[in-house]
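The complex appears here minus one protein chain, its other protein chains still in place.
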Amino acid sequence: MYSVNYHRASSVADAAKLLASEDAKALSGGMTLIPAMKTRLAAPSDLVDLGHIADLKGITVSGKTVTIGAATTHAEVANNAALKQAVPAVAHLASLIGDPHVRHKGTIGGSVANNDPAADYPAALLALGATIVTNKRSVAADEFFTGLFETALEDGEIITSVSITAPDRAGYEKFRNPASRYAIVGVFVAKGPNGVRVAVTGAGDEGVFRSSELESALGGSFTPEAAAGVKVSADNLMSDMHASAEYRASLITVMAKRAVTQANG
Amino acid sequence: MSDVSLVVNGKRVSAAVEDRTLLVHFLRENLGLTGTHVGCDTSQCGACVVHVDGKAVKSCTMLAAQASGSTVTTIEGLAEGADLHPVQAAFKENHGLQCGFCTPGMIMAATDMIARHPEGLDEATVRDELEGNICRCTGYHNIVKAILAASQAMSGKSKAA
Partner (left out) sequence: MGIEGVGARVARKEDKRFITGAGRYVDDMIVPGMKHAAFVRSPHAHAEIAGIDVKAAQAMPGVHGVLTGRELKADGIGNLICGWMIHSKDGTPMKMGAWSPLAVDRVRYVGDAVVIVVADTKGQARDAAEKVEISYKELPAVTDASKSMDAGAPQIHPEAENNLIFDWDIGNADETAAAFKNAAHVVKLDIVNNRLVPNAMEPRAALGHYDKAEDHYTCWTTSQNPHVARLVMSAFYNVAPENKLRVIAPDVGGGFGSKIYIYPEEIVCLWASKKTGVPVKWVADRTESFLTDAHGRDHHTHAEMAFDKDHNILGLKVETKANLGAYMSLFSSATPTYLYATLLSGQYNIPAIHANVKAIYTNTAPVDAYRGAGRPEATFVMERMMEIAARQFGLSPAELRRKNFVTQFPHQTPVIMCYDAGDYAASLDAAMLAADYAGFPQRKAQAAKAGKLRGIGMSCYIEACGIAPSAAVGSLGAGVGLWESAEVRVNAVGTIEVLTGSHSHGQGHETTFAQLVNERFGVPLDSVSIVHGDTDKVQMGMGTYGSRSGAVGMSAIVKALDKVEAKAKKIAAHLLEADEGDIVIENGTLKVAGTDKNVPWFQMALAAYTAHNLPGGMEPGLKETAFYDPSNFTFPAGCYICEVEVDPDTGMTEIVQFVAADDFGNIINPMIVEGQVHGGIAQGVGQALLEGAFYDASGQLLTASYMDYTMPRASDLPSFQLSTSNTPCPSNPLGIKGCGEAGAIGSPPAVINAITDALGHENLTMPATPQKVWAAARAAKH
């Protein structure tokens, strides 16, 4: 790791001030950033630790509105009783991230801000039409995830929470890369008053995306059979040594089918 | 440089360290607690697992500065007095280790796992929960056996496999 200056932010405003310096980076759970720094692939001049800001933590469920603080860990999301009741698919998704130790440190805000193309949360937020709340504004998930490791966040902008409206039904299934255990394909399906939304992570060559084919099939009939009947195009899917685009395309259908089965309980 | 101050294995420790110092290096090099190991660069192998504020984390993926103010337990501080912790005893009795390099992380992960599952553990859950710990010697067979035995010894509960 290159030399770096560590700062512990006491509040969101403090963090924003500290992040003003050039090449400063926000540090939440650090589960992606620190490994990248260890291998010298990331070299921020300053790290601004958001992990001790009480305002960024916690989950509130009020009616159908779920708010998850940005510094809430995956383990906290996976085990939150109210959330498990309101949107069990999100708790389930969180329980599948990394491993128990990673889930104790990694946070939803960190994952969303990083927008790794194989991360799980972006699929949930996109499929649920979530709102990403920052210290400056609120951004709809549809506008937030803009490409590989790219988001609508501006320099110095900090995610403070994520807000979700509970759907009627939702499910998430992923197929892991055998080595890294990140998603090769993860499919989040959600059925709500405004119809069916399906988001796919791990597969798109521009990151998380909505599958119009699956949305229209499942909009007609929210059944595993309907999902199974969709042939997803391999165009615009990633291809690497672990999974070709064709394989990913096939897995999208299979995972969608399983996610719908799960959603339908 | 950062001034870090933690409680490690019940003792308060303070030091000035380079900001880039990882918790694992602080434990090993500043405190001489060399039971916590480094087996990979990508936060996957789990040889470095310690408990920070009661939760298992990978000490290779956390700065010492981040941990300042926390309470840390390492493999050296797991047992009380001369007696082995029940998880340590179960690893020995069930031959849950060979070369011993992954063992401290395994035991710290197992202790955390057992604590998170007061209802008891079954084989599938143990295997699933070992996602973040790699062993090259044992094929996991006896590690799984040891964790199930320890879980039973500690809570008197185990689920049928």
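Here are some notes:
Lettered A and B in written order, each chain numbered from 1.
Keep in mind that, in the parts below, a contact is a pair of C-beta atoms (placed from the backbone, for glycine too) under 8 Å apart; a residue touches a chain by one contact, two chains touch by 3 or more.
As the structure is a prediction and not an experimental result, all values here were calculated from the model.
From the options B:8, B:52, B:65 or B:130, the residue with contact to the chain not on display is B:130.
Seen across the whole complex, the unshown chain contacts chain B at 18, 20, 28, 33-42, 44-45, 47, 74-76, 78-79, 84, 88, 91-93, 95, 97-104, 107, 123, 126-128, 130-131, 133-145. Residues 1-3, 39-40, 175, 178-180, 241-244, 247, 250-251, 254 of chain A touch the missing chain (whole complex, contact as defined above).
In this text, only the chains that are shown with their structure count from here on.
For the pair chain A and chain B, the distance between C-alpha centroids works out to 28 Å. On chain B, the positions that touch chain A within their shared complex are 2, 18-20, 22, 41-44, 46, 49, 55-58, 60-63, 65-66, 68, 109, 112-113, 116, 129, 131-133. Contact residues on chain A toward chain B in their complex (touch as defined above): 1-6, 8, 27, 30-31, 34-35, 37-39, 47, 49, 51, 75, 98-102, 104-105, 180-181.
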